[in-house]
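In this view, the complex is presented without one of its protein chains, the others remaining in place.
Chains: A, B and C, in written order; residue numbering restarts at 1 for each.
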Amino acid sequence: MRYATPASAKEAAGLLSKETGAAFLLAGGTDLLVKLKMGMVEPDLVVDIKRIPKIDEIQTSAKGFTIGAAVSGSVIGEHKALKAAWPGVVEAANLIGSDQIQGRATLAGNLCNASPAADSVPAMIAAGAKAVIVGPQKKRTVAVEKVVLGPGQTCLTKGEVIEAITLPKPEPRTGDAYLRFIPRTEMDIAVVGVAISLKLERGVVKKAKVVLGAVAPTAVVVAAGAKALVGSKLDDAALDKLAAACSAACNPINDKRGTVEYRTRVAGVLAKRAAKIAFPRAGGAL
Amino acid sequence: MNGTMRVSLSSTFQLTDGPGSTVEVQAETIAEMMASLTDRYPSFQQLLDRGVAVSIDGQIFRDDWTQPIPSGAEVFLIPRIEGG
Amino acid sequence: MGHDQKYVDKKYEVVGERFNRPDGIDKVTGKARYGADASAPGQLVGRVLRSPHAHAQILKINTAKAEKLPGVKSVVTFEDMPDLTGGDQGLADILENCMARGRALYDGHAVAAVAAVDEQTAAQALKLIDVKYKKLPHVTDVDEAMLESAPVIHDRIMTRGVEPAPTKPSNIAARTQMGYGDVDAGFAEADVIIEKTYKTEQTHQGYIEPHACLASVNPDGTAELWVTTQGHFVFRNVCASLLGLDIAKLKVTSSEIGGGFGGKTHVWGEPVALALSRKANRPVKLVMGRDEVFRGTGPTSSTSIDVKMGAKKDGTITAAVAELRYQGGAFPGNWAMLACMTAFACYDIKNNKSIGWDVVVNRPKVAAYRAPSAPMAAFAVESTIDVLAKEIGMKPIDVRLKNVAREGTVAPYGPTYGPIGIEHTLKAVKDHPHMRAKLKKNQGRGVACGFWFNIGGQTCTDLNIGVDGTVNLTLGTVDVGGSRSSMAMIAAEELGIPYEQVRANIADTTSLGHNDMTEGSRGTFSSGMATVFAARDAIGVLKERAAKMWGVPVDDVVWENGQAVATGKGHGNLPPLSLKEIAAKSGRTGGPIAGHNEVVADGAGMGFASHICDVEVDPETGRSTIVRYTVVQDAGKAINPDYVEGQFQGGATQGIGWALNEEYIYGDDGRLQNPGFLDYRIPVCSDLPFIDTTILEVPNPLHPYGVRGVGETSIVPPLAAVGNAIANAAGVRMTHAPMSPPRVLAAIDERDNAG
Partner (left out) sequence: MSNATLVSTTVNGDPVQFACPTDESLMTALRNRVGLTGVKEGCGTGDCGACSVTLDGSLVCSCLVLGVEAEGREVTTVEGLSEGGELHLLQQKFIDHAALQCGICTPGFLVAAKSLLDRNPNPDETEIRYALAGNLCRCTGYDKIVHAVQAAAKEMRGKDKRSKKGR
């Protein structure tokens, strides 16, 4: 296995595109090193992007935030402006593993690992996040919800690298939240995850985005769930509709972490709870 | 002291060709009791090989076969216990 | 019997205080050396190849390619570990479990092993071993394995304990029956009868340190083994038998041990490491990965249990029957038998019967796990008692007190109890402020009792006094949870010197006589007993030396407060001689001063506990949170209360993990789905509240200090305590452990749908 530490995203893309063997990108390494340990991958080349200048920084601009691909969860958790703007995204990022994992795990890595249960992905989608993808030739920006194609599969072509995740500056009276269900209080993979982002107008939901994790091969945007909330002040009828829409949108599997029935049922429960957290964050009165 | 006593056997130790649930033997120590039982019931040896403990008046002895058995004592043969 | 009764009421100077452990500094600084922390010149890395199939015939193992890989020094299969067990089926099972012989009996069963110059080469070599399997039908569920239609795992297994003796093999290794009285008559007397069926899933001890050893065998048959174990003397004997070595020529050193809980009472990789080393003529270090620990070492049984209990309206339990089905993994065990012995042991039930079925399945060979077999039986019995109490309109604690076993009660396994502490623990629970604390919405409280035996066993201890008066205490029982501090305290107590003057060490197998495993809560009980006697032996020598120094008859010397005092007529004005003063002159009064003791520490007491658990259930997700927990247990005498509390808290937490989330999950293919700490969910720090403890001391009259073992009982009550709390919080009676969120939510739904 060769180990490279390129000085730019473009150089990283070049290394990956030229490699004829198995090549992997290393950011936080919290997924890659597990796969190495378990013998699930045998890389010929590992490209460590952490030495790329500024890739471990969060840039703030008038448009929003640019979160470098090597920014760890603990750095995200300490970023006051980001936390104020997108508390749901920060919550989701901070739910990925223990403090030890937080010291390494990244949003871009969580996205590229393409696990159906990734915590940050539904939250990023609900917040309208985009991935800045650098290839050997050109750069492109893709909405996060378009990045993951299936378990372990992304839209990245050979040589492409996610350089950063961008989050827009939230519109006024916007609030988001992410909740997941795990059997313990920590150290588990989500059995169900729900991210909700709401925009209010005069105390009423004007726009909503509802995204589920761990209930289908990829994160699921639940349009019917959003529709249930729009025009409401989060009354019980709207919440019940939301829950029903979320449960209906589930297409989960039975596995060691949960059953189809359980995931379907709890998706609705969590959706209600997440909405009730996002609503006051957007300035609404429950 | 004639050393005749009544030994109760847990069901695990009851053999088709062996004693019933209680048996009378002459013995003053655990070792003598065991010898007497194996003399009378040859298949008893298999049970000893699998592990036996002796309860004398409610106290369990697993290993020390020199232990004297007081006359009139309540004696039970029970399976040997493993622990964690 | 016949121990010094006066110690039961003795006033202690050292015992009962909270002293720091002697190995503390090494363990907080990283200096302590565990199983994987030793190295030897020229050592190789050992790795094991494991079966990916639940049950398969091994048609062929081709190791030629692996052997040719540069850097590979030895490859072994069962052919390198010939069967020397001479008809001892127990040993033969151990050998076959260490290395498959013609058949892989479970997912994770070792089939070959390599030793190579480094990790990478060893991993590469494993891939080059070509094993041809023919898959066979498998069964992993205990109830399914008992069916006539189940694939039979061993043709040699004919059920023991049934009449007439079976003529066909089956997966049922043995039937055991215990109890007394007439249960039919007892049920006829009952006003209320409750019958329920329970299931518990398989759990693992989950020690954080994986199995690890460093083995070195010389061509002349001398050998050394450094290993993390609960009993290095037993490991020595077993490994010597399996490998054909002389016991005295195999030196086994127990490393610091990173948790055992019963799982390190059995050999797994050690004989393989020795075989690899013998073939390579180099030291071999074999360290398991976490997945190997889960797949390839011994968890506890999964079970299926029926309980039927009847009671009169006044709470008297008139009859109780349990039928307990326990799987022992791929080899027969006595696990259901142990369950029979413990199921009703907390109670005085005139008519009781327990029937146990020991069953084999295609899972790893079950090992002891802290009070083995008792927690599952207690889950069933203690849950049923709560149901019974509700049915007759009594408080569950009052039903328990009404039927509690006491001194003089006949135990379900036959003998009559001596002084035991179960009633004391129940009364302490009843009076505990926890029982009166207010509960919030969705919260409920449960109580449950538990019993486990203590065992004694062979023990040997040395006590050597240096010329400066400091004392080396040399022990042969592995220190799993802090026992060195307790042993040093006992030596200090006996000798009448400060704790700091005693240093306790664990000897290797060449430096001390045989010691049995640290298992069955015996460490402090039995080594403590040997330490008392070794110290008294040394005191005898000290008195002789003092007599010599004074020139008085030894009968005129007594030992008081750490010094020799002359008591005879005319010696009144002799100043006492301290241990230090006598030790300083030892070279001129007869040589080194030592005490020694070999003992079969029989007469161990019984361990009883009662627990209180408050749980909050989220009715929409089925998730249970432990909000408060109290352990009340009889310790006989707590030598070092810090470590007694630690055993109570640790055992309770393991039980809570089992109650809520821990389980082996097998796929339809018979493969373990969750061999890692991510999905085998042991409790994490944020899952728990502080665990309150109350230590009761009902002395065990057969120990010089009244000690009872405390290591195991605390894992017995939690499953039922949690289940009873959930029943009171959510109104659903859980009969399947772990009571994980999906199971609890399904139970809530079922109740709601039933209207």
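Here are a few things to note about the model shown:
Heads up, the rule we're going with is that a residue touches a chain if its C-beta (ideal position, glycine included) is under 8 Å from a C-beta of that chain, and two chains touch if they have at least 3 such contacts.
As the structure is a computational prediction, the values presented were derived from the model and not from experiment.
Hidden chain, full complex: it touches shown chains A, C.
The chain omitted from view is touched by exactly one of C:Ser51, C:Gln124 or C:Thr140, namely C:Gln124.
Of the candidate positions C:Ile208, C:Ala248 or C:Val467, contact with the unshown chain belongs to C:Ile208. The chain not shown here is touched by just one of C:Gly221, C:Gly259 or C:Gly418, and that residue is C:Gly259. Here the missing chain is touched by one residue of A:Arg104, A:Arg180, A:Lys199 or A:Arg281, and it is A:Arg104. Along chain A, the points of touch with the absent chain fall at residues 1-3, 26, 28-30, 33-34, 36-38, 43, 46, 48, 50, 72, 74, 97-104, 185-187.
Although one chain is not drawn, its touching partners on chain C can still be listed: residues 18, 20-21, 23-25, 27-34, 36-37, 119-121, 124, 205-210, 256-261, 287, 289-290, 480-482, 642-643, 645-646, 649-650, 652-654, 676-678, 682-686, 688, 690-691.
Here, only the chains that are shown with their structure count from here on.
The touch graph of the protein chains shown is a line. If you average the Cα atoms of chain B and of chain C, the two centres end up 26 Å apart.
Note on chain placement: the centre of chain A and the centre of chain C lie 44 Å apart, centres being C-alpha means. Residues 8, 10-12, 16, 51, 55, 57-64, 67, 74, 76, 78-79, 81-84 of chain B touch chain C in their complex. Partner chain C is touched in their complex by these residues of chain A: 37-39, 181, 183-189, 255-259, 261-262, 265-266, 269-270.
On the side of chain C, the complex with chain B involves touching residues 1, 161, 163, 165, 176-178, 205, 261-262, 265, 334, 337-338, 341, 368-372, 411, 413-418, 452-458, 517, 519-522, 600, 602-604, 702, 711-712.
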